[in-house]
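Left out: one protein chain. Kept in place: all the others.
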Amino acid sequence: MAKSPLSAVHDDHGGHHIHNNSMYVKTALTLAGFMILTIAAAQIDFGHMISKQYGYWINNLIAVLIAVVKTYIVVLYFMHVKWASSLGKLFALLGFFFIPVLFSVWTDFYFRQHEPVAHWYNNDYVESATPRIIGATDGAKIAPGEENTQNRIPKSVW
Amino acid sequence: MNWNLFNYPMNPPSASNFAAEHDALFYAIVGQALFFGLLTFALIIIFAFKYKKGSKADRSSPVYENARMEFWWVLVPTILGLATFFWSTKLFVDMRTPPKDAKEIFVVGKQWMWHVQHPNGVRENNTLHVPVDTDIKITMISQDVIHAFYIPAFRVQFMTVPGRYTQMWFRPTQVGKYHLFCNMYCGTQHSEMGGSVIVMSKRDYADWLMQHGQVRENLTAAQTGEKMFNKIGCGNCHGAQDLIPRGPTLRGLFGTTRETGDGRKWIADESYIRESIMRPTEKVTKGYGVTMPSYDKTFSEEDIMNLVAYIKSGANQSLPTSSIAASIPGIQARDASGKAGLNSNAMQFNSDTADATPTRRGNAPAVGAMASEKGDQQ
Amino acid sequence: MSHAAHGDEFNVLKFQYEDMDQQNDSYIVGMWTFLVTEVMFFGMLFLTYSLYRANYQNDWFTAHEQLDWKLGGINTANLLFSSFLMATAVRQAQLKDRKGVLLRLAGVLACAFGFLVIKYVEYSGKYEHHLFPGPGFAPDVTHFHGANLDHVQLFFGLYFAMTGLHGVHVLVGILVIGALGLMWFKGKKIVTEDYVPTELVGLYWHFVDIVWIFLYPLFYLMPNPSVGSGGGNH
Partner (left out) sequence: MSTTVKTEVGGMEHFHTKPELNYLTNGHSIRSWLLTEDHKRIAMLYLISVSFFFLIGGLAAAGVRYELMSPAGNMMESETYNKLFTAHGAVMVFLFLLVAVPAVLGNFLIPLMIGARDLAFPRLNLLSWYLYMAAGTCIMLATLGGGVDTGWTFYTPYSSMYSNSNVSLTLLGVFLGGFSSITTGMNFIVTIHKMRAPGMTWFRLPLFIWGHYATGVIMLLGTPVVAITLLCVIFERTFQLPIYSPELGGDPVLFQHMFWFYSHPAVYIMILPAFGVISEIMTAFSRKRVFGYHMIAFSSLAIAFLGFLVWGHHMFVSSQSMYQSVIFSLLTFLLAVPSAIKVWNWTATMYKGNVVLASPMIYGIGFQGLFLVGGLTGPFLASYGNDIHLTATYFVVAHFHYVMVGGSIMGFLAGIHFWWPKMTGRLYNESVAKWNGLLVFVGFNLTFFPQFIVGWMGMPRRYHYYYFAPEFQPYHIMSTLGASFLGIGFVIPVIYMVHSLFKGERATDNPWNAHGLEWNTSSPPPTENFRYKVIVTDDVYDYDPVAEHENDMQLAGGKA
């Protein structure tokens, strides 16, 4: 498409450039590279090389970090935020800025385990060796609205 | 006009250790609010009339911005707010940290009643008998929706959440009868999910436990738990000693540190035990395999509380050979003679729930709340 | 700055705006404000996901083995490629290259349909294995290595909620891209005169891609929390 006479011309108004196709190709290739990296990183157990207990968090961290970088690239290049006005940049950031605010809910679930009150939050971190015996798998689940309130949790067997 | 209509108290009775400080805090904030509220509103009214259009007030050199003044407007409420915050937080931390030797009472909330179980096994619905001047820790759970256990006279309230124990504590200071409410909307008969809290002298409380126990059932929570323990055959795997390879002994388990296979450590508290019964695959003690089935769907919350109480009571004793005497004086003696009770009907507790089944009814106020309240008059 | 030079601009300029710059800026900022709401929309689900997963790491790992990371990977590549096509479609719109735009939009649509077809294959597989939560949830126990089936159900609850909502966004995207393509096909001035409408659709489509960028590793590529076992995929 470089043969188009307009391809190198900068549009004056609003600061919107018309970019070379190569920019889009490079961006897409980078993203594809990161995609392969994510899959590859998931095959390798980084964490347990470092810590036997909580090592898998390293893998999680890597996966999320790669996703963040990919997002960053998409937002900057495909969504043209790199060339946007400061107002556009502000609003592009706003949502991503507020995600941490939303995630502050985590503090509650983190702190609960340090309470004098019995806690809910725990990592279940076990070796699953034998199949679990299923006493009552939810066959008898009561649909909302079908039956009200009584015996949601089965009574004792005695 | 019948002025008797207004012959009512303007504040709730103060009957717990928290009440005094709570009320002091409350009235301190009332003072602040009155001061600022009256001051500001008076100023609004004064300005409105003094500077009314056409009045002869002095209007020279009006002020539109005054950074110094606004600085004070920011500073003063901030300081007052912070002072209140520190005070209330101190009170709150007290409220959230039960003393170690508090007497533990179990409460299960369900639509629409409160089950209360005293440590010696005496149970009651929608009433709570407590001895005066004794630290009481309430361990609560809900069997269905979220409720809130609220005793206005004690200034304490906490929600009961399904799937998780919550706790609160207080020390009653005044003998008397007080309201007990459910304060989290929980369905049709929410307003009648409650009854009363009866604070008795220690002596009366011991007597009440005796009488009540004879009428209802004479098993402690731990004893009921023991009975269940034997009936299910927990001891088949969790023997008196670590001889059987399938499960660790539960003797002296409570309060110790448990290590799971991956090297993580847990304190064996109530929650740990509950979780181990409900989801046994999650924290398998080091050296043991995953063999225990889950009792998630088979036990009611009351059952689990009993089991927990049993395992807890064996913290310093051998299991499962002896029944455990409750710690309350006056009960111990009877326990020895009441051993035959071990064979009595263990469904007692569940039959309690049966007659409390909420049914649709007209406007007549006669649900479990009132009925049991009347029955438990001192 | 004035666009009065363009004779047919009046057809495109809405009456409330002074000029095209104001209109275009408003559109772009408006689209971004919409995307902000979308970020928060999915943010809440990601939060729920992270809390539960942290809690039930092991059960969820077992549950995630039911998902086919290869199919998910194909979809990831698929969306990435469609995103690339969309970006170049916007470029062609800037160049007022009608044919180029139409070609690329058709490509995007094909990718989107492909995505949904793969999703359908995955969903029907789950449904056949009774992995859809609710009363019909009756998975083959032997596949789950003793994991707590309640937590497995929770996993599939969130899996269907999150990928389902993403799927709905893809569907909406198909509609919007289809409408845009139709306008280009008919040569409507509102799209041909200015590239911004195409850019707006592009922004939306890139956002759909971004959501999947997170969904893919979180659902399909979990690391194994168990000690000593290898990587995340079996």
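For reference, chains read A, B and C in written order, and residue numbers begin at 1 within each chain.
Definition applied: a contact is a pair of C-beta atoms (placed from the backbone, for glycine too) under 8 Å apart; a residue touches a chain by one contact, two chains touch by 3 or more.
Because the structure is a prediction, the values reported are computed rather than measured.
Student: Considering the entire complex, write down the shown chains that touch the omitted one.
Tutor: A, B, C
Student: Thinking of the whole complex, not just what is shown, which of B:84, B:134, B:173 or B:285 touches the missing chain?
Tutor: The single option touching the absent chain is B:84.
Student: In the complete assembly, which of B:124, B:192, B:226 or B:303 touches the absent chain?
Tutor: Considering the complete complex, B:192 is the one touching the chain left out.
Student: Tell me, which residues in subunit C touch the chain that this view leaves out?
Tutor: 14-17, 22, 25-26, 29-30, 33-34, 36-38, 40-45, 47-48, 51-52, 55-56, 133-135, 148, 150-151, 153-154, 157-158, 160-161, 165
Student: Which parts of subunit A face the unshown chain closely enough to count as touching?
Tutor: Residues of subunit A in contact with the hidden chain: 87, 94-95, 98, 101-102, 104-105, 107-112, 114-115, 117, 120, 141-146, 148-149, 152-153.
Student: Just the residue numbers, please: which parts of subunit B touch the chain that's not shown?
Tutor: Touch with the absent chain occurs at residues 5-6, 8-12, 21-22, 25-26, 29, 32-33, 36-37, 40-41, 43-45, 47-49, 51-54, 57-66, 69-70, 73-74, 77-78, 81-82, 84-85, 87-93, 95-96, 111, 144-146, 148, 150, 152-153, 155-159, 161-164, 166, 179, 181-192, 194-196, 360, 362-363, 365, 369-370, 373.
We adopt the following convention: only the chains that are shown with their structure count from here on.
Student: Closest chain to the overall C-alpha centroid, by per-chain C-alpha centroid: which is it?
Tutor: Central chain is A.
Student: Could you work out how far the Cα centre of subunit A sits from that of subunit C, in whole Å?
Tutor: About 13 Å, centre to centre.
Student: Nearest whole angstrom, what separates the Cα centre of subunit B from the Cα centre of subunit C?
Tutor: That pair's centroid distance is 47 Å.
Student: Show the residues in subunit B shared as contacts by 2 or more other chains, in ascending order.
Tutor: 262, 279, 281-282, 290, 294, 296
Student: Which residue numbers or ranges of subunit C touch two or more of the other chains?
Tutor: 146-148, 150, 227
Student: With touch defined as at the start, can you tell me which subunit C residues reach subunit B in the complex?
Tutor: Touch list, subunit C to subunit B: 146-148, 150, 227.
Student: Would you mind writing out the residues of subunit A in touch with subunit C in their complex?
Tutor: 1, 4, 6-7, 11, 13-14, 16, 18-19, 21, 24-25, 27-28, 31-32, 35, 38-39, 42-45, 47-48, 52, 56, 58-60, 63-64, 66-67, 70-71, 74-75, 77-80, 84-85, 87-88, 91-92, 94-96, 98-99, 102-103, 105-106, 109, 121-132, 134, 137-139, 141, 143
Student: Quick check on the complex: what are the subunit C residues that touch subunit A?
Tutor: 1, 3, 20-21, 24-25, 28-29, 32-33, 35-40, 43-44, 46-47, 50-51, 54-59, 62, 69, 73, 76-77, 80-81, 83-84, 86-88, 91-92, 94-95, 97, 100, 134-135, 137-138, 141-142, 144-151, 153, 195, 199, 202-203, 206-207, 209-210, 213-214, 216-218, 221-233
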